[in-house]
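Complex shown without one protein chain; remaining protein chains in place.
Presenting chain A:
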Amino acid sequence: MIQAIMVFNNHGKPRLVRFYQRFPEEIQQQIVRETFHLVLKRDDNICNFLEGGSLIGGSDYKLIYRHYATLYFVFCVDSSESELGILDLIQVFVETLDKCFENVCELDLIFHMDKVHYILQEVVMGGMVLETNMNEIVAQIEAQNRLEKSEGGLSAAPARAVSAVKNINLPEIPRNINIGDLNIKVPNLSPFV
């Protein structure tokens, strides 16, 4: 099982942190820092595997990492995962990111961290590898993106207008009004008719 996935830059600033095993917030931060220091010490031409730091459980866990330009991608796994397999999984993940963002860079990870998480969710679910086929992952993400585009595009205009009207008419916004995603569901506009 994958215990944690961490992405940080060359200075140890976390860019993506996903734990599949529960650690308290502070410990999570410490683990990221510890991992960073463990990984930083290593040259590029040595092994991509190392034992997890003492916080994450010592030699029972392996850190498997890859270094791309400014970013380190580190997967922390237990003994039931194959090291080389995970190494290639990182490659798949990064290639998928690259496809989705068109020349992915560190800033993409900062400004679209939600999207990065969605991509990761399609690759790893609850600590288990869900999908390793890049085309499949991209297809899933694109399906989701279509949603967003449609909302931000034409179909979003009436929704915006509606919300403007509502803001004028009502002293307080009703909380549970469901608008948007017109092409997915029957729009829930009944309050206005």
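Heads up, the rule we're going with is that contacts are C-beta pairs under 8 Å (C-beta built on N, C-alpha and C of every residue); 3 or more make two chains touch, one makes a residue touch a chain; residues count from 1.
Everything that follows uses one rule, which is that contacts and distances are computed from a predicted model.
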item	value
Name under which UniProt lists the unshown chain, selected from "Exosome component 5", "Presenilin", "Thiamine pyrophosphokinase 1" or "AP-4 complex subunit epsilon-1"	"AP-4 complex subunit epsilon-1"
Residue numbers in chain A that touch the chain omitted from display	9-11, 13-14, 16-18, 20, 22, 25, 29, 42-43, 45-51, 53-54, 58-59, 70, 80, 82-85, 87-89, 92, 106-107, 110-114, 117-118, 121, 125-126, 128-133, 135-136, 140, 143-144, 147-148, 151-152, 163, 172-173, 175-176, 178-181, 184-185
